[in-house]
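Every protein chain of the complex appears in place save one, which is left out.
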Amino acid sequence: MAKLNMVQALNLAMKQEMEKNDNVVILGEDVGVDGGVFRVTDKLFDQFGEKRVMDTPLAESGIVGVAIGMAVYGMRPVCEIQFSGFSYYIFHQLEAHAARLRHRSQGRYQVPLVVRTPYGGGVRALEHHSESREAYFAHTPGLKMVIPSGPRNARALLLSAIRDPDPVIFFEPKALYRAFREEVPDEEETMPLGVPQLAREGKDVTVVAYGAMMFPVMEAADELQEKHGVEIEVIDLLTISPLDDELIVASVKKTGRAVVVHEAPRSFGPGAEIMARLVEKAFYYLETPIKRVTGYDIVFPLAARETAYMPNTQKVVGAVLQTLES
Amino acid sequence: MAKLNMVQALNLAMKQEMEKNDNVVILGEDVGVDGGVFRVTDKLFDQFGEKRVMDTPLAESGIVGVAIGMAVYGMRPVCEIQFSGFSYYIFHQLEAHAARLRHRSQGRYQVPLVVRTPYGGGVRALEHHSESREAYFAHTPGLKMVIPSGPRNARALLLSAIRDPDPVIFFEPKALYRAFREEVPDEEETMPLGVPQLAREGKDVTVVAYGAMMFPVMEAADELQEKHGVEIEVIDLLTISPLDDELIVASVKKTGRAVVVHEAPRSFGPGAEIMARLVEKAFYYLETPIKRVTGYDIVFPLAARETAYMPNTQKVVGAVLQTLES
Amino acid sequence: MPRKEIELPYRIEYLSILDADGNVDKELEPDMPDDLLLKLFKAMLAGRRFDERMLHLQRQGRIGTFPPIKGQEASQLGAVAALEAADWMVPAFRETLAEIWRGKPMENFLLYYAGYDEGSKVEDDRNDLPISVPVGSQMLHAVGIAMAMKYKAQPQVAMTFFGDGATSEGDFHEALNFAGVFQAPVVFVCQNNQWAISIPRAKQTHSKTLAQKAVAHDIPGIQVDGNDVLAVYSAAREAVERARKGDGPTLIECFTYRMSLHTTADDPKKYRSEEEVKEWEKRDPISRFAAYLKTKKLLTDEAVEKLEAEIAKEVQDVVDQAEQLMKEEVDPADMFHHIFAELPPTLVEQREEMLRDSSLGKKEVDHG
Partner (left out) sequence: MPRKEIELPYRIEYLSILDADGNVDKELEPDMPDDLLLKLFKAMLAGRRFDERMLHLQRQGRIGTFPPIKGQEASQLGAVAALEAADWMVPAFRETLAEIWRGKPMENFLLYYAGYDEGSKVEDDRNDLPISVPVGSQMLHAVGIAMAMKYKAQPQVAMTFFGDGATSEGDFHEALNFAGVFQAPVVFVCQNNQWAISIPRAKQTHSKTLAQKAVAHDIPGIQVDGNDVLAVYSAAREAVERARKGDGPTLIECFTYRMSLHTTADDPKKYRSEEEVKEWEKRDPISRFAAYLKTKKLLTDEAVEKLEAEIAKEVQDVVDQAEQLMKEEVDPADMFHHIFAELPPTLVEQREEMLRDSSLGKKEVDHG
């Protein structure tokens, strides 16, 4: 048991699985000698060598394309795309092949590959380095879309993703990479993909979030309790797609109110699907309209306006209080 | 005034605008000598020559990438991507540049380009030739996403798209290309982008659809009226994004019930956003849960199972009747 | 402080062994056992006949759109004939004959093009990928497979096919570049059939040959007469050996011709002349190979006739069998198979919704 930040926890997941299974290899830009621009693959090159930790040419489609081939051959490639803003270069490979080869070969092949990529705002980054476009991947049949929210679940989910027989795109909230530490067990730990988690119990309003947004949401929970006596129930999706709505629906049946929080642009974003599921499955339990606290439908601004763009604790508090009005 | 099918109507829009404005050029695979695999650019090569109707190398990112350059320089390129299933190759160009150059240059440049591409099922096509993934584009800030539903509005919307100062991705419902004819005025006709249309008035249930789905929906409207005495109000989105929800919200405030229909996979699909808007803006008017009639979250099947996959008249009728129960 | 030419490590060569009349260049003639030669001939002939029959079935509405292969038999077979069974083949979508040579049941093509997803099943004993429709995207998979072979120190090679049009896609270059950097045991076989639907080779790229695109990545490239099965086989064997020895990738450009339609939805009269097609008919890969075999006394007119009869029966059996399979009950809900290893809750629900759907019955499985 050690106190690790998310970067270290992700590193641990890969290191341990690579020690155990030599089908697991890493490939990407600067993942080897440099250890990754965020150091997530730090020292893996030293331990496993260039055959297993491959610095590739600068070509995202190439990285994922060859990883698909490796996965079909029986390996477990873990690709890094340096920023999710550059993951659109791989979209055709993921949609047309990673997500379909099981079906196209009618079960003969599977594509157990993982694409890790840092996403999200809050780090005063350059253009294309702050986006949250998980909805693109979540809307793609045959792909799994996972986003952890803390060191411990990041490690456990990444391990599960590597072992999963299907392709997983794994968005890492870069704002949380070094934001805090958690106890992470030394022995391996997995978490099932596809299962949201109850992050905090409450009876008044259900708040659904994931990734870096769990941070302001949990802060809002404290503030709501302390200042307003409001107890929110917080659900951490962890797997965005395929979306298991059981826990959310059960929670809203209890609270009758809901707020969805994400950094992604609002329209056609993940929040819409949560709302749709609740309309379909908990309509008669809803007391007031579900609220969305999200990014705006605009180009992500540079650092000076980033704080104004991002959902934050106050916006969550405000939305929760609104669902309690009426 | 002539009775045209959608292919002819789209062709007319391009022909007339090219006659008027020599900044309008066409580029794509097989758009020239061959006239397009669906003949949408038929004879334009003969009339305007290879300088204005450019057969390009087989490279989608190349087509859209050079079109961005042309548009920035002041031209009005109309690109054809042969099938929307291959539009993922252009995603990074659209997201990173077409949709952002106005902002990045702080208003100095604009990117008035149109990407036309046939989408959707129902034509017994090969793999990758039947998908409906308009949600990817609709979720992308800075892009406009348009889908016509008949010859006349196809012509008018394409003309508006070409004249629009911003990038437009224009999905053409290939199932409707030759499905029926409509009177299309000889003189030019535009329709504003961003404005949904009332396709049929009714008082019982609001049905929101677009593109090829307007066909089964209008059939369902007849059947519901005749067999069940139910009057549905039908809204044709026409522009998926940016989504103007005014008409939808007003309609649901009147009917209290809604069904959303699309071919796209259900989860994280366009229907979710419609539902979210209704929850946000017409919650207290909703009598029963909004229903979705959509494609499933799976790989689009080949022809033998296509009919079972696609939304159809009966499924729409069923969903409308369900919203009337309770 | 000079202005001087830089020496590049590879030169681009052109290889031709058997001319259009079946005359052979004795110095270059590959050493091939008689039974392999005959097996290749039979396969080429069967490929041609099966293709003709598919076209006929399509015209009758018994199968849907498909891409004919007429004219490309030598270029496909010459290449795959250089592979071992344990090697991997990654096709585009016009490698019907290469796939048949590798063991794909002919009836699967009929199933597939009639719209049954079952038709693209890959059998357990065949190391090939199913066809890939998105142009240019599959070469990277072959490179990845080859990198995995190298990683696991397996004496295997991956071979991938693609058209002249595919060389314009960025992924093609990414594949060559990765193959070069990782010295992957992969053979790139370009079926330059002169057309990408309506786009002629000259408009596809300004370059004189496609083989020279290998220069960009410092890998060996060669252009061969793609209607000459001996040349294709020789170049492929050389490339496969190079790869197997650990000496890295090769790009082979087979200079051939699509004698038929792009697909059955295409009308080539819109964009190319009858004369051009006639010119290429004179360079037919099958007749010149037959002439060569006859000169070698390995084939007679009677033997060809006998072969034709055998093939006709074989093709008829395949058609009968496929149509039988299509008549069997096909559950539409099978479309939920093979999406994930395990069906997640949302898909379980959607599958149930579909089964409940009253508009749906066996009739909804749409036969051909």
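Chains: A, B and C, in written order; residue numbering restarts at 1 for each.
Throughout what follows, a contact is a pair of C-beta atoms (placed from the backbone, for glycine too) under 8 Å apart; a residue touches a chain by one contact, two chains touch by 3 or more.
Because the structure is a prediction, the values reported are computed rather than measured.
For the omitted chain, the shown partners it touches in the full complex are A, B, C. Contact with the omitted chain, checked across A:Val40, A:Ala125 or A:Val320, is made by A:Ala125. Although one chain is not drawn, the whole complex shows that of A:Gly35, A:Pro167, A:Gly256 or A:Pro289 it is A:Gly35 that touches it. Considering the full assembly, C:Asp171 is the residue among C:Asp51, C:Glu95, C:Asp128 or C:Asp171 that touches the omitted chain. Among B:His103, B:Arg200 or B:His228, only B:His103 touches the chain that is left out of the view. In the full complex, chain A touches the hidden chain at residues 29-30, 32-35, 37, 55, 57-62, 85-86, 89, 124-129, 266-267, 296-299, 301-309, 312, 314-315, 318.
Where chain B meets the missing chain, the touching residues are 25, 51, 54, 56-57, 59, 61-62, 65-75, 77, 92-93, 96-97, 101-110, 141-142, 144, 164-166, 194, 242-246. For chain C, the list of residues touching the undisplayed chain reads 1-6, 8-9, 11-19, 23-25, 28, 168-174, 177, 180-181, 183, 203-209, 211-213, 215-219, 223.
Methods note: only the chains that are shown with their structure count from here on.
Inter-chain centre distance (chain A to chain B, centres taken as mean C-alpha positions): 30 Å.
Averaged C-alpha coordinates give centres for chain B and chain C that are 35 Å from one another. Mean C-alpha positions place chain A and chain C at a centre distance of 40 Å. Counting partner chains per residue, chain A shows two or more touched chains at residues 92, 96, 103-104, 141-142, 242-243.
Annotation for chain C: residues touching 2 or more other chains are 117, 133-134, 170, 339, 346-347.
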